[in-house]
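Apart from one protein chain that is not included, each protein chain of the complex appears where it belongs.
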Amino acid sequence: MIERARVAVVGVGNNTSALVQGIALHRHTGSLVGIRRPVIDGLGVGDIDFVAAFATSDEKIGRDLTEAIFLAPNNFPKLDCELPRANVPVTRGLVDATGVDRVAAALAGAEVLLYSAPSGRPQTAKAYAEAAHRAGVAFINTTADPIARDPELLGRFEAAGLPLLGDDLASQFGTSVLHDALLRLLAERGLTLVSSYQVNLGGTEDFRNLVENPNSKHQSKLNALSGADKVQLAPLGYLSQLKSQKVAHLNLEAQGWGETAVSLDVKLKVHDPSGAAGVNIDLIRMAASALRNGQGGRVADAMPMLKSPPGTAI
Amino acid sequence: MIERARVAVVGVGNNTSALVQGIALHRHTGSLVGIRRPVIDGLGVGDIDFVAAFATSDEKIGRDLTEAIFLAPNNFPKLDCELPRANVPVTRGLVDATGVDRVAAALAGAEVLLYSAPSGRPQTAKAYAEAAHRAGVAFINTTADPIARDPELLGRFEAAGLPLLGDDLASQFGTSVLHDALLRLLAERGLTLVSSYQVNLGGTEDFRNLVENPNSKHQSKLNALSGADKVQLAPLGYLSQLKSQKVAHLNLEAQGWGETAVSLDVKLKVHDPSGAAGVNIDLIRMAASALRNGQGGRVADAMPMLKSPPGTAI
Amino acid sequence: MIERARVAVVGVGNNTSALVQGIALHRHTGSLVGIRRPVIDGLGVGDIDFVAAFATSDEKIGRDLTEAIFLAPNNFPKLDCELPRANVPVTRGLVDATGVDRVAAALAGAEVLLYSAPSGRPQTAKAYAEAAHRAGVAFINTTADPIARDPELLGRFEAAGLPLLGDDLASQFGTSVLHDALLRLLAERGLTLVSSYQVNLGGTEDFRNLVENPNSKHQSKLNALSGADKVQLAPLGYLSQLKSQKVAHLNLEAQGWGETAVSLDVKLKVHDPSGAAGVNIDLIRMAASALRNGQGGRVADAMPMLKSPPGTAI
Partner (left out) sequence: MIERARVAVVGVGNNTSALVQGIALHRHTGSLVGIRRPVIDGLGVGDIDFVAAFATSDEKIGRDLTEAIFLAPNNFPKLDCELPRANVPVTRGLVDATGVDRVAAALAGAEVLLYSAPSGRPQTAKAYAEAAHRAGVAFINTTADPIARDPELLGRFEAAGLPLLGDDLASQFGTSVLHDALLRLLAERGLTLVSSYQVNLGGTEDFRNLVENPNSKHQSKLNALSGADKVQLAPLGYLSQLKSQKVAHLNLEAQGWGETAVSLDVKLKVHDPSGAAGVNIDLIRMAASALRNGQGGRVADAMPMLKSPPGTAI
């Protein structure tokens, strides 16, 4: 039997809640529903143990990880399964570059550090990467802050035999994936796109952050789409009533043979944190496996799961 | 400059209207909007001349092809372009196996016979194929009747160096293509399908025929879909108000990570005859090119554009 | 404190399940969610006791009403509340006009007989009405079979001081109500309807019955709509995956000022049996109250809740 991967996590928000609960659900039921890769290099979905957790909210610090994930502003639902105590008290996390040694010490015994805090704090992200490097731990950056795209950092992780995965998680199933698939399908069938729009609505704290700092994300969303010059994005809408759900409305207007109209209207409803957790579960296992095999730096299999892998623009 | 392909057509319904008008529109504007393959083996979209047309409706017989395409029950719209007279009077078509010689004689000078009549008259379809064979003309069967799947017939076309393309056209962009793409996308991202339905509404005479004989078509639609055991089809709805448009409502309910719900609702609106003409324009050029190259029997490139190519069940 | 209404019910299908469970839920939580009329003539939603139940399925007969409502083919969900045993064993119901005396005897102590069996068995419906009349009990016919529209029967109920409510329940919230409201709104604002369609999909046994006998229902649905000459109904679609839910897709195409296009697309999702129970709860209380007040025959307040009240065509 394979040894479980030992994971530390930064950020005890909705995405961590979905990850922790989803693993417990799988262990409880054995079900593979909604799971993209049942086994990666011998590691199953249940073969993950949390060994440390960092957060900055006073309410969460000191609580067991399995309690802290249900505290406000988290609003991912409580899944319908038993959730055994993790015996991992949430520790005070970093807010700047001081305290790296303390975090490094706390990572003793961990194999992977999953950085799952909000985007927009590049110095903090870098400090955690530094701590992981000192502790000899693989690092996963799920935010848009440039970590794996920092050539100097990537070089040092590679030299040390430590995997560095990032940046910016592509959701398991979100608006970009769907919109891009539809745009490609139209193009492949020979239809000519006339116009297309995308409206994104959400109710998580992460979504509220995006709404307040939309610029960078908007452009990166457009870049991800085929035929982007005809696509327009409506401003993101934070609607608390949606809780952890994201709703997207897509429209595509095209022309087929004889220049006749083809139109497509789509509504997508999905739990945003599940989309993140469903990818993190794979990145964690890839990182742990690479670490065990002594492969430092970038991990090829993880590239398609990231929006801004090493080599893309910062 | 390449010699234009000389095409005879059986059936002067909406699909022929879309084909004839779309070619004229392209010649007029040079536009490639909605065109999947601008050139096939040197033949452009405008490099097609109609040389004969067969129909069974008294109103259409004797009229020029470019007038007959606008007669009831046809309801494909008049496109916004000049439509020069074809100088091809519509000729009385076959209703059974008699008259094959007459049709063969009328095919003198043609390279391709496009069989674009309603499905459900296998003897008539076969009689036209026979006439094409006698006249040394390539044959395209766009209906669900088994012609290219008839091994004896296919063998004789192959031996005579005559291409035989069929059976049953897959639309350039229709419900099956879209539904299948979405089902595949969900599966590829690791989501688990819970249930899915498809509602098809249309207003053409072809659609009305389908509504009255839905059985075979329904099953073949389901066969075309991934994850078909979870997909249910609502009965086809003939709504005259839709005219030549087809409307489809799709729903997909799935589960992602943590068994949380993912739902997709889609409305598609498309002109059915354009979907047929957009594929026929390619089949015609493939057939003409194969004939000119002396390649009889099946045409490999055409296979993905057919629902029931040679080798599939009858 | 008011004396509870004593109700006997014919038919232990989804609608009865929704009624029995919804009353228990209200008693448990006191919540008025989804309840149109909290009190009618002093009778609250919880002031109803079931005293007899009739069914024809061998599986249901002999079981307590609160168990029988969960047996196949019923598929209305189990609501999230305690459901105390009713101590009402389901009794074998009528299948024709024999047995009226037996049913009348079993109605001793009841005030109201709610006839909630499938439509299409007018003789059986009439036999139950006969039994109610003999037992001195008010009668509610929720089916499309003509009972309250039978002048002779209505006269006898009136003469005996027994309320007779029917025929054919209008759902608390269904496709007809919604479609009609939208058509009226367009008209009121001066828009001109061009075309409109309605697709109804459902997964209950009642829905399957409708699909197999659609004719009468279709016409009555159209009659219920303003501007019906422009409205077309797609064939009803039985989709087992929907279980007790009904899904409707509506489209309305209109023209406003300058003859410019106005279009509306609507998806409605609703639990069909809840729509019935939400009206039955009011009809029962109106019937009990009228009985107690000695008002026989038709009940004025119930008229808007019925599709075919006395005086409409049979």
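By letter and in written order, the chains are A, B and C; residue numbering begins at 1 in each of them.
We adopt the following convention: contacts are C-beta pairs under 8 Å (C-beta built on N, C-alpha and C of every residue); 3 or more make two chains touch, one makes a residue touch a chain.
Predicted model only: the values in this text are computed from it and were never measured.
S.K.: Using the contact definition given at the top, list the shown chains touched by the missing chain.
M.R.: Answer for the hidden chain's contacts among shown chains: A, C.
S.K.: Give the residue, chosen from A:100, A:247 or A:286, that touches the chain omitted from the document.
M.R.: A:247
S.K.: Return the single residue from C:58, C:152 or C:259 that touches the missing chain.
M.R.: Result: among the candidates, C:259 touches the missing chain.
S.K.: What residues on chain C make contact with the chain left out of this view?
M.R.: Touch with the absent chain occurs at residues 18, 21-22, 25, 31-37, 77, 79, 172-173, 177-178, 181-182, 185-186, 189-192, 254-271, 274-275, 277-278, 281.
S.K.: If the missing chain were put back, which residues of chain A would it touch?
M.R.: Answer for chain A: residues 195-197, 199, 201, 230, 232, 234-237, 239-242, 247, 249, 251, 265, 267 touch the chain left out.
The definition used in the following text is that only the chains that are shown with their structure count from here on.
S.K.: Once you draw an edge for every pair of touching chains, what topology comes out, line, ring, star, complete or other?
M.R.: line
S.K.: Distance from the CA centroid of chain B to that of chain C, rounded to the nearest Å?
M.R.: Inter-chain centre distance comes to 47 Å.
S.K.: Check each residue of chain A and list the ones that touch at least two other chains.
M.R.: 265
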